[in-house]
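Before anything else, here's the structure in question.
Complex shown without one protein chain; remaining protein chains in place.
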Amino acid sequence: MSVLVDASTKVIVQGLTGHEGSFHAQRMIACGTQVVGGVTPGKGGTEEVGLPVFDTVEEAVRKTGASASVIFVPAPFAYDAILEASDSLQTVVCVTEGVPVKDMMIARRLIHQKKVSLVGPNCPGIVCPKAKVNIGIMPESIFTPGPVGVVSRSGTLTYEIVNDLTLEGIGQSTCIGIGGDPIPGTTFIEALAAFESDDDTKAVIMIGEIGGDEEEKAAEFAAENLSKPLVAYIAGFSAPPGKKMGHAGAIVSQGKGTAASKKAVLESKGIPVASTPVGIVKAVRSVLG
Amino acid sequence: MSVLVDASTKVIVQGLTGHEGSFHAQRMIACGTQVVGGVTPGKGGTEEVGLPVFDTVEEAVRKTGASASVIFVPAPFAYDAILEASDSLQTVVCVTEGVPVKDMMIARRLIHQKKVSLVGPNCPGIVCPKAKVNIGIMPESIFTPGPVGVVSRSGTLTYEIVNDLTLEGIGQSTCIGIGGDPIPGTTFIEALAAFESDDDTKAVIMIGEIGGDEEEKAAEFAAENLSKPLVAYIAGFSAPPGKKMGHAGAIVSQGKGTAASKKAVLESKGIPVASTPVGIVKAVRSVLG
Amino acid sequence: MDLLEHQAKQLFREVGVPIPIGILSTSPTEAATAASTLGFPVAIKAQIPFGGRGKAGGIKIVDSTEAAESAASEILGSDIKGFSVGSVLVESGVKIAEEFYLAIMVDRGAKVPRVVFSEQGGVDIELLALTSPDMIRSVELDAFVGLRPYHIHQLLDPVGLAELTSAVFKIASRLYELFVSRDCLLVEINPLVKTESGTIVALDAKLTIDDNSRYRQHGLEAFEEELKIPQAELAAGELGLNYVHLEGDIGVIGNGAGLVMATLDLVSDAGGDPANFLDVGGGASAAQVSGGLRIVLGEPGVKAVLINIFGGITRCEEVAQGISNVVDEHNGTLPVPVVVRLAGNGAEEGLKMANALPVETRPTLEEAAKRVVAVSETGGSK
Partner (left out) sequence: MDLLEHQAKQLFREVGVPIPIGILSTSPTEAATAASTLGFPVAIKAQIPFGGRGKAGGIKIVDSTEAAESAASEILGSDIKGFSVGSVLVESGVKIAEEFYLAIMVDRGAKVPRVVFSEQGGVDIELLALTSPDMIRSVELDAFVGLRPYHIHQLLDPVGLAELTSAVFKIASRLYELFVSRDCLLVEINPLVKTESGTIVALDAKLTIDDNSRYRQHGLEAFEEELKIPQAELAAGELGLNYVHLEGDIGVIGNGAGLVMATLDLVSDAGGDPANFLDVGGGASAAQVSGGLRIVLGEPGVKAVLINIFGGITRCEEVAQGISNVVDEHNGTLPVPVVVRLAGNGAEEGLKMANALPVETRPTLEEAAKRVVAVSETGGSK
């Protein structure tokens, strides 16, 4: 078992004929992912990196049986790509960064009605080492199968931590990069709920950062609904208020969403909070027993 | 038991301070309906026909515990009234006629997400004789408690038929006037589903008319999902194509939606179709056994 | 409200849907001048609010001023399906390479807007739907999302028209804008034309505006006036009544659309031929009933009238009073036999009043229908 995807998941790449799309399609295939085609409107009928290209998602799904897609289109087209995907697919990973907040308010509203799982935008994707599924841009080499579910708002920080886990012999069940945008398609809560029902996951690492209150809400949720141990990493203890740290979501505004306040809330719910990679590895080792 | 409403249902009147609103509020109360207040923005704090008036539905619900509303506001305000009601209530009856189709496309989309039942617009309402609930504009005197569920696109034609039923000693469980508009909040199918799960209903009369294909879809639905006998009345056998017969929905266009074609589909599903009041009473008597 | 082609095209122009240059003309001389201004060939097109005018001789392509004048004089004033042609649109000829069909409509079944496309335009789309349903493709839209480029890709790419998607999307998104902003039930372009030079143009235009939206759709008065709504319907509309002219000789008045339709059915069943549908609505006043009765009596060829009321909010006394007023205007008589059936709210009092009038009353709808058919043939007993 795994989360959102499994060994049978067939994936199409929206924006396959672009530089990023074709590069990562090849990389994903090399990892063992079943990438079955791509979509680029107007280029239907052609081939790219050995995969068939379709004009529309509807056609790609009809002809390949895909149930998931990964989106690499430029930001101005991401909204359309998400809507189109949500008409036909169960799981959609949007790697594209720079999607306007307004687009995401509407897209999130729509996908929720349709029971589609959208991960991202501005996210590194999903990796399930055991099922050999790697959807997105995460480097395969750092992962190893194991009991720890990882959910993160950050990309490279996740690699850093996963790499440390792997070096320490602690494998991962599924790793979900939910992305750093203020309005993500999948939130920590939704990811935790998925890990709760995943037999392969024995403990969960949540990698959060300053801004918003998703970590706090996730802590509330975990206290009530997560039977598995949860440990957290929060980035941004040294971030000054009012400065946006790269991610559109990573801003401490109006005294809310600081790393310290998040840590306090999480710890009040019994969730250990680390602020160094060494610390989080230690924390997860201790909860795994 | 009954459908959509029961003896405990508390109702507020949106547009209570208008002529129609106050008239029917009194009439509904006289029938035994628990009308607990009304809403007219800007008139909060006043009284009308002995009922408290509130500025907003939210406030009215908070202070009265109402779970249903009936809307008597003019057509240009009906869309807002429906949206406002759907934020706080479970059942909404919209009597107002002349609501634009565009408003209803959006309103129906919204209420479906919220699991709110909207009956109407352009409808006479809901009557449950046993529970002494009368929401809308239907004359109480023609009803008597009994085993027949009635669902209808028409107002006075329903009265005609219900009156005949009562005169013949056949009582009604619940009567739902879904209204004659092209996009109703509640369709025949949704009403039939409600009757199916209502213990008090032993047979159902569906009163349809020309236009659209809701009767046909209801027949398909009934064949699969309705365990109780269904008989139908279709009005408009003599209506010429292309002429709109009063109801925005009652038009035979492009050769579709004629009474004859509806009758053929219904009969193919084993549903008897009458075209006179005498005929429908006979039909329901025969299915009641 | 079904607009005329040139009215629909005026709205098209406002949102930027490309149309041929055209000049509306109401006389052959005007049409000739318009044609010579535009240069040849031109199309002379009858302005009628329904389809099928091509087959009915309502469109002529001409190559000279004289031919334009004579075509216009043939079309103007001619009768197409009962509609007297009052104007023609004189339109620059377009060199057609391909013809498509594009429409956005309210899908009553799915209760959403739907965009419809066919690679086969310029034909009767209803007929095409019957004979070659696979040539008509459509996509359901979400009213919250509207029309997006991928919808047009879904329609065009599978039939090899991928290279037109961006041009068609541009037009379709403007049509959708019109559909929403003008509260349309239908916006249709048949044919949507690809010209020999490769541009896309709306050669015809059809647009239906939701009557319920008239309170918020402004600036349509001139269109309405031009549409020549029959006098009786206008008079009824002003009284808040709903009147539809039919072809028979028995006037029918009732309250509630469904009940009036049922009444028409019973009159037909009894062998009669209804002259009209007249719904006085809910809670009609005596004045409204009088007005309705006057309209029905004023229609030529009406031999008898059936008034069928089931009182809910409507009070039967009020209805009887309305009839009584008209009787007074006719000095105690009525010009044709009138059969009245009153039931429900105030029936007892209403019947008492009606029985004092020169009308026949019947207790049930069935009996009333049979009676009115009988008296329409015999002239009645009173």
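Every chain is named by a letter (A, B and C) in the order it is written, and numbering of its residues begins at 1.
The rule is short, and it goes like this: a contact is a pair of C-beta atoms (placed from the backbone, for glycine too) under 8 Å apart; a residue touches a chain by one contact, two chains touch by 3 or more.
Being a predicted model, the structure only gives us computed values, none of them experimental.
When the omitted chain is restored, the residue from A:26, A:261 or A:275 that touches it is A:275. When the missing chain is restored to the complex, the residue among A:68, A:133 or A:183 that touches it is A:183. In the complete complex, the hidden chain is touched by one of A:61, A:142 or A:204, namely A:142. Remark: the omitted chain is touched by one listed residue; of B:58, B:196 or B:220 this is B:58. Of A:10, A:114 or A:217, it is A:217 that touches the chain left out of the display.
Within subunit B, the residues in touch with the undisplayed chain are 41-42, 44, 55-59, 80, 83-84, 106, 109-110.
Residues touching the missing chain, restricted to subunit A, are 75-76, 98-102, 104-106, 108-109, 124, 137-139, 141-142, 152-160, 163, 180, 182-183, 207, 209-210, 212-213, 217, 233, 235-240, 242-250, 254-255, 259, 275-278 (touch as defined at the top).
Quick note on the criterion: only the chains that are shown with their structure count from here on.
If touching chains are joined by edges, the resulting network of the protein chains shown is an open path. Of all chains shown, B has the CA centroid lying nearest to the centroid of every protein CA atom. Placing every chain at the mean of its C-alpha atoms, the farthest one from subunit A is found to be C. Centres computed as Cα averages put subunit A at a distance of 47 Å from subunit B.
Chain centres here are Cα means. That of subunit B falls 27 Å from that of subunit C. A straight line joining the Cα centres of subunit A and subunit C is 54 Å long.
Residues of subunit B in contact with two or more other chains: none.
Residues of subunit C in contact with two or more other chains: 142, 144.
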